[in-house]
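A single protein chain has been removed from this complex, and every other one stays in its place.
And then subunit A:
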Amino acid sequence: MSRENVMTPAGTAAAEPICLVAPDGTRRHHEPFDAAVADVSDDAVADLYADMVAARRIDTEATALQRQGELALWPPLLGQEAAQVGSARALRQDDFVFTSYRENAVAYCRGVKLEEMLTVWRGNASSGWDPFSVNMATPQIIIGAQTLHATGYAMGIKFDGGDQAAVAYFGDGAVTQGDVNEALAFAASYQAPAVFFCQNNQWAISEPVGLQSRVPIAQRAEGFGMEHVRIDGNDVLASLAATRIALDRARAGDGPTFIEAVTYRMGPHTTADDPTRYRSKDEVEEWSGKDPLKRIEAYLQTRGMAVDGFREAAEHRADEVAEALRAGVTGMADPEWEQVFENVYAEDHAWLRRQREQYGRYLELVEGEGQ
């Protein structure tokens, strides 16, 4: 099979992704989407822009920290700021979010503390924060597993009569996993108030999206009888609008929605990856022309806003974020040894207690000898 063949979805032509702000900053129109963001002022768009700038700075700073040996690994989201910020800003704080490991902008928008975002990558803990403090589960490494958790949570909302929604974030690679397909089946069957937000960033490490799906990914939802939409994932307004519509539908009891945000991972899969081995410079260049930040600058300029002013404000805020991030990481204390044995079980477990006691005695012995 030729590379082209793998890269080009067969069958029906891909639906043109819905876009409200074109790469050159031109405002485009789409009726239901326009209505969904009719209340979003230019200042509010500038706020979304500021979130995206902060997200990009978190990436830059964390990547630098990884290169300096302060973090073991980092999964950058460079290029996906619009998909994440637009969707996350559509959520209410009492909605519950389940993500993979690349949704750092979502975590930022949910209010996760910066150092908590990095605990796992520093190796201090398996995950960083109390999920109930921000209504966001800690990142999931197992591909697609979280879509079932979101579905179950959404079923729970329905069972106890809540008006919240549960949102699952995952990538194009995940749609091949059984769990994602099972999640779609369960969510559709129970008409759970769930939103499936797929960031199709074109690459699952080195594997192109054509290896995961022969049809546009959003089309997969059709087979499950699920509402679906394909959006320009580099357009923060389209992302906000699509998620708002899906959330309204969930809250109204009209069941789940599948959103495919067509975007691009500009950087490597993680800091351990070398994307030059599997993708062309031309491709990367083409996508950099669709940059989510630049288009909002261009758009706000057409709206008569002073670009330098809001860019400066956003960058100032991003500087503060980066500083706090660095201070949080470098100031992080190493965990105590007891933590190895903690929170495995809620109740005492005789076998583990024995191992902990034996190891404690061993440490005492070794430390005793050292003195």
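Definition applied: a contact is a pair of C-beta atoms (placed from the backbone, for glycine too) under 8 Å apart; a residue touches a chain by one contact, two chains touch by 3 or more; residues count from 1.
Just so it is clear, contacts and distances are computed from a predicted model.
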| item | value |
| --- | --- |
| Protein name as given in UniProt for the chain not displayed, "Pyruvate dehydrogenase E1 component beta subunit", "SSS family solute:Na+ symporter", "Osmoprotectant transport system permease protein" or "4Fe-4S ferredoxin-type domain-containing protein" | "Pyruvate dehydrogenase E1 component beta subunit" |
| Of A:125, A:284 or A:298, the residue in touch with the unshown chain | A:125 |
| From A:84, A:99, A:138 or A:239, residue that would touch the chain that is not displayed | A:138 |
| Omitted-chain contact residue, chosen from A:25, A:156 or A:275 | A:156 |
| Footprint left on subunit A by the chain that the document does not show | 96, 98, 125-127, 129-132, 137-138, 142, 145, 148-157, 159-160, 166, 178-179, 182-183, 185-186, 189, 339, 342-347, 349-352 |
